[in-house]
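Complex shown without one protein chain; remaining protein chains in place.
All chains are identified by letter, namely A and B, in their written order; residue positions are counted from 1 within each chain.
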Amino acid sequence: MRYTAKKIGTLLLTMVLVSVFVFLAFSLLSGDAATRLLGTEATPERLAALREELGLDKPLIVRYADWLAALLRGDMGISYQYRLPVAQLVSERLRPTLTLTAMAFALIVLLSIPIGVVTAKYAGGWLDRVVTVVGQLLMSVPPFFTGILFTYLFGLVLRLFVPGSFPAAEAGGLRFLGYLFFPALAIALPRVAMTVRLLRGCILDEAQKDYVRTSMARGRSRGDILYRHVLKNTLVPLVTFLALTVAELAAGGVIIEQVFSIPGLGRLLISAISNRDAPVVQAVVTLVAFWVVLCNLAGDLLGRRIDPRLRGGEGGDE
Amino acid sequence: MKTRNYFLTFGCVITALMIAFILLGYFWTPCDPMKMDGSVRESAPTLAHLMGTDKFGRDILSRVMKGAGATFFVAFGTVLIGTAVGTLVGALTGYFGGWLDEVLMRFNDALTAFPGFLLALVLVSVLGPGRRHLLLALGIVFIPSYARIVRTEFERARSQNYVKSAQLMGASTARILFVHILPNIWPVLLSAITIGFNNAVLAEAAMSYLGIGVSPDEASLGYMLSDSQAYLATTPWYALGAGLVIVLLILGVGLIGEGLQRKDL
Partner (left out) sequence: MNKTRTLSLLLCLLMLLSLLAGCKGQQPAQPESPSAEPTPAAPATPTTDPGRRETNEITVGISQDLDSSLDPHTMVAAGTKELLFNVFEGLVKPTPDGDLAPAVAEEWTLSDDLTTYTFRLREGVKFHNGSEVTMDDVLYSLTRCRDEGYVAALKDSVIEGEGSTLTITLPSANNEFLANLTCAIIPADYADQATAPVGTGPFKFVSRAVQQSIVLERFDDYWGDKAYLDRVTYIIYENPEALAMALKGGAVDLYAHLSTATVSQLGDDFSILEGTMNLVQAVYLNHTVKPLDDVRVRQALCYALDRQQIFDLTADGKGWPVGSSMYPAFRKYYDESLNDLYPCDTEKAKALLAEAGYPDGFELTITVPSNYSPHVDAGQIAAEQFRAIGVKVTVQPVEWATWVSDVYQGRNFEATVCGFDASTMTARAMLERFTTGHSKNFIGFSDPDYDAAFAEALAAKDDAAQVAAYRKMERILAEKAANVYIQDLVDFVALRRGLTGYRFYPIYVMDMSTVRYE
């Protein structure tokens, strides 16, 4: 319990740090929302008036304090660019991104676990070799290149989807999922390969290790070690890796959203950055960061639940 | 197992070929990569232009050669900065622990949770555009991941017997860190370096795909890819040329990493 509490404490600390980073980073970019909004029509008076209206005339620290206070009340602010509540903008964009992440994750889990176990079982066989070679190849193709290839192959040649025309909200859920399938596959493929590689490695690793070391050191029966430990010990890195994967999927979706022009969080972030729409950038970055640390925490806690040994190790620090 | 040799061999062959390709590009390209020629715009691969030409009639092969060099330069530098600083930070925090560890790890967490491209964008915008600045920006972005890996290894090593005996023998801390522990975690670090290199190639390509820190003038693989998307239907080979080079760069180093790891087993 104490460990969990400590972890949550550090999580909050990380979040605060991230939000400070965003504020600092954003203030370093040249040009602010007022110059972006008024463009070449700007006059000093209109600029000053707009800055005052947006609160950009206040010092950075005051702006941060205001933002944090509002956030704690559950208010993410108003977008400079669209004059709409950030919460509304973000929630609209959350759906494609979450669906894309979920689809990609589902693909990863469903493809990699069976393939990983099978290749470990027949390690050294032809299947293992083919999978390993294909895996290496998949890991080498950047998702956005895969995306471009998919756009060409499935979009332009086979016409399985119309690239660039993301279905409107009122279109059916199935079409929505259909459009997201290829982007999801594009980001899932290299991660499938990584997961398979990890799983295969862990299983082989553990199977070899157990005979020489663990059994001698702990003096337990072999059957127990073989079945319980091999499985359990591969589960820990797997769960941690998958948790990390989910975290990275959220961040890694940015470019794939750009390639397939999916109106998700990533594209919102990119356009908000170039529009100097600070409230939106802060909200999205904080949200993504929260997601990342949450996934890491989940992986951590799950790992400890599965393998009690980790508890002892970490406890020794305190 | 026979396969493990193949990994290393193929990896080395591909990487060697890529390096030769890049070195060749550094001294010689079939055409001037900047030369525009209105008469051969978006042409398909021909003998004169083995990978075809882009929208300005520039030779894609020549640009890919230059671009691969740029990508390699950035990736190499990124890994260098990331490994050097990351190892130092990881070694100190992992070995000593305590509040320094806590502070740095929180900082690391925050950096890890921060979108890398925003950080790179900000750094490039502050430092000014240009490849060197992109390199520096990516290097900074990469430090946390190395620090984390190295920290875990040093933390583990701290409680191990060879370190304890070195401590008892009165070896200096620096000696313990870099003479005793570092060589022991070398295999882990090496695989982190190969993975890191590939991630850096990906990151450079992704950044230039988004147009961060690159000039459209200079050849850059990511920029070429994003440029090629508008011509995908008519000139798909444009995308292929640039993409393939990225794939080969990553594949070569990835195979080496895989080969090295399997040898350790």
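Convention: a contact is a pair of C-beta atoms (placed from the backbone, for glycine too) under 8 Å apart; a residue touches a chain by one contact, two chains touch by 3 or more.
All figures in this text were calculated on a predicted structure; none of them were measured in a lab.
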item	value
Options A:56, A:202, A:268 or A:284, residue touching the unrepresented chain	A:268
Of A:21, A:179 or A:241, the residue in touch with the unshown chain	A:179
Contacts of chain A with the absent chain, listed as residue ranges	29-33, 35-46, 79-84, 89, 91-92, 94-95, 98-99, 102-103, 106-107, 110, 114, 118, 151, 155-156, 159-179, 181-182, 258, 261, 263, 267-268, 271, 274-276
Interface with the unshown chain - residue positions in chain B	34-36, 38, 41, 55-57, 125, 129, 211, 214-217, 229-234
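Everything that follows uses one rule, which is that only the chains that are shown with their structure count from here on.
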item	value
Whole-Å gap separating chain A and chain B, where each centre is the average of the chain's CA atoms	20
For the chain B and chain A complex, residues of the former touching the latter	1, 3, 7, 97, 106-107, 109-119, 121-122, 125-126, 198, 202, 205-206, 209-210, 225, 228-229, 232-233, 236, 239, 243, 246-248, 250-251, 254-255, 258, 261, 265
Chain B partner contacts - residues on chain A that touch it in the complex	10, 13-14, 17-18, 21-22, 25-26, 28-30, 124, 128-129, 132, 136-137, 139-142, 144-145, 148-149, 151-152, 156, 197, 201, 204-205, 208, 251, 254-255, 258-259, 269-270, 273, 281, 285, 288-290, 292-293, 296, 317
